[in-house]
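With one protein chain removed, the remaining protein chains of the complex are shown where they sit.
Order of writing sets the labels: A, B and C. Residues in every chain begin at 1.
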Amino acid sequence: MEIHEGSYVLLFHTARKKWLMKVTSEKKMHTHLGVIDVSSLIGMKYGSPVRTSEGKIVYLIEPTTYDLIMKSERKTQIIYPKDLGFIAARTGLKNGSKVLEIGTGSASLTTFMASIVKPNGHIYTFDVNADFIAVAKRNLEKAQMIDYVTICEHDPHQGIDIRDVDVAIVDLGDPWTVVDQVYDTLKGSGAFVAICPTMNQLENTATKLKFSRYVDIDCVEMMIRNIEARQGMTRPSTRMIGHTTYLIFARKIMQPSNKEDYKEETAVIREFD
Amino acid sequence: MEIHEGSYVLLFHTARKKWLMKVTSEKKMHTHLGVIDVSSLIGMKYGSPVRTSEGKIVYLIEPTTYDLIMKSERKTQIIYPKDLGFIAARTGLKNGSKVLEIGTGSASLTTFMASIVKPNGHIYTFDVNADFIAVAKRNLEKAQMIDYVTICEHDPHQGIDIRDVDVAIVDLGDPWTVVDQVYDTLKGSGAFVAICPTMNQLENTATKLKFSRYVDIDCVEMMIRNIEARQGMTRPSTRMIGHTTYLIFARKIMQPSNKEDYKEETAVIREFD
Amino acid sequence: MEIHEGSYVLLFHTARKKWLMKVTSEKKMHTHLGVIDVSSLIGMKYGSPVRTSEGKIVYLIEPTTYDLIMKSERKTQIIYPKDLGFIAARTGLKNGSKVLEIGTGSASLTTFMASIVKPNGHIYTFDVNADFIAVAKRNLEKAQMIDYVTICEHDPHQGIDIRDVDVAIVDLGDPWTVVDQVYDTLKGSGAFVAICPTMNQLENTATKLKFSRYVDIDCVEMMIRNIEARQGMTRPSTRMIGHTTYLIFARKIMQPSNKEDYKEETAVIREFD
Partner (left out) sequence: MEIHEGSYVLLFHTARKKWLMKVTSEKKMHTHLGVIDVSSLIGMKYGSPVRTSEGKIVYLIEPTTYDLIMKSERKTQIIYPKDLGFIAARTGLKNGSKVLEIGTGSASLTTFMASIVKPNGHIYTFDVNADFIAVAKRNLEKAQMIDYVTICEHDPHQGIDIRDVDVAIVDLGDPWTVVDQVYDTLKGSGAFVAICPTMNQLENTATKLKFSRYVDIDCVEMMIRNIEARQGMTRPSTRMIGHTTYLIFARKIMQPSNKEDYKEETAVIREFD
């Protein structure tokens, strides 16, 4: 695919030296590695190399949702790909899904989910902070996802006027406070997800869910480690991420007539059923 | 949503006691917890409880792609949700993507990817084992994804007649042997992924990629741990999965004229750029 | 070294099939692999192979503290080697150390610590449960550590009459309830350790320590993973331990005159100072 005026390009030198930019008729881009004549990129193919004024090579990479999220404008902590991916896989998020999101933040999750559910699915996202919403809008437009997202500046505690939601995801400081409001939005057996950075949030949310007509309550943490793979000298990287967040999943049910039938979830290694 | 004849239902008692079944006019289903009158499920809403003949409660859960994969017929090792999710997130797999898969196996990955790229995207998947292909077909039909997948019984080492692929994923015992063939199928800056259960496979594949016009070579392992979250008594589960596979990611580039410009990937914590 | 009457021997076939026994003139030992003529072991060297009646090979291994702990009689959850080792390394436990232990349990930790601090060091261990104490005594005698341990059947909440302790370690359900009593027993800058299986216990103990004249408060968890190392086919094991316990470390100080000087411990990666 060719680069044209208005295209986004990830200028890639190494994993630590890369820049996301929009191609315009503006003549030059100044980087740590030298100057790049931006107008000359028009008509070039993604994957091509270009030389900076200092003779360094930079590759023209077509940005993926991953790149857009990692380089997005941030007012809040983003949700990282290692967690985004598992949220999609665990909930069965797919093309056509109708999604509710409480806590838009910087829209990293919104962007990712929109890229999957479009063109027939839709994300309804709620936040009360106008600044966050402004940043979220810009990120969604940059990622070309804005058409699949409706941003509502509304406090979800007051109730949420969405119904038949496939997946509801909550990213608030106190997720347990909207469990009941979210319940009403979900279709039967619809998926509930909450982002819980602390153990305390996880504990409170799990407890609320247990007494709120949900089953398959599943609390996890995802850890990712890089491996330096070289012939004869392969070993994991010296440093790694210790923690981003815990995730809690559950599914909405209609309560049985007799409360004692509610079965508490016992610990299982769910990946290896 | 209502259950009708031919619907799939996940009968959920607990995470360890659940069954995936197709609703037919067949009268009964026998489980460890008693007998369920299947025909009576027709017309019921997902999320509803039903009682077995022994009075146990089971919930009618609408199966997600996750459920279908975890309960799929298997002739080969499946790829688990913790890895599926990150593959999607890291490559920017999205609605409309054109995907090449080498090594169909039991189609767990194929199913997951199809659920995301449809209706306009497509998966071209290659395998040489007729038995695996037969199982894959059945799993894809059960998941209603077959329309978005073309299964080719063909040895990829002979060359692959697909072009402009957004994401290519290789699940073979020797992924490095198809790196060149896959290169030709990818669009410029398209994503390459390989499933490498052993360190040796990871090492060989990384080395091949380094000398084969790819950048952003990234080797990772994803670990997942369950947390038993109970008020006043929260702790991680005693056992966890130690390992499923390593994953290696890279992006196709067109080589610069001077080979010394090729920059080796240094180790980074990519999640926290 | 030679085996004699009364020696302990670990009969080792594989990591999963091994038995700890005491050599007596009793004629036979029956195992899954056949019968072993025990009296014939007398005079043999450790490391030698013997054949069972079914012709299987078993090795005569001289039991280490590790073996004795893993095969000990248990009334309570033992503390595992991955945690025992770090407790020793982090506190500087060494030959000659004077140690206080609250909560003797099955004496796995007591045994390990005694093996290090002897012959001049000593462990003073407290428990209120006579059954646990009986088991602990037997384990310590079997490990030949009993001379270096004084077991006190006494409630530590009433006060502890030991002074100038180098290392104090607490293994109770509510460790924060003895922090003050332990404070009095420690020498200046002596080490405090608590075993905290849940995050709640860790949180409560850390909070109590922060307001109780301790510094260098350090909460950790140790994870261990096995690697199956085979030429050309090396990979981590499929399953691993998810969690045994959290550990919390601190050092006793005498408070400065002005309370505001107390500095809260900020998060650090202590291993890589």
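Note that contacts are C-beta pairs under 8 Å (C-beta built on N, C-alpha and C of every residue); 3 or more make two chains touch, one makes a residue touch a chain.
Treat the numbers as computed from the prediction; the structure is a model and nothing was measured.
Note on the undisplayed chain: of the listed residues C:G92, C:G159 or C:G173, the one touching it is C:G92.
On the side of subunit C, touch with the chain left out of the figure occurs at residues 1, 12-16, 45-49, 51, 56-57, 59-67, 70-71, 80-82, 84-92, 94-95, 112, 115-119, 187-191, 199, 202-207, 215-216, 218-232, 234, 236-241, 244, 246, 248, 251-256, 261-263, 265-273.
Residue-level contact of subunit A with the missing chain is found at 197-200, 225-226, 232-244.
Simple rule for what comes next: only the chains that are shown with their structure count from here on.
The pairing of subunit A with subunit B is characterised as same-residue: of all residue numbers used at this interface, over half are used by both copies. Counting partner chains per residue, subunit C shows two or more touched chains at residues 199.
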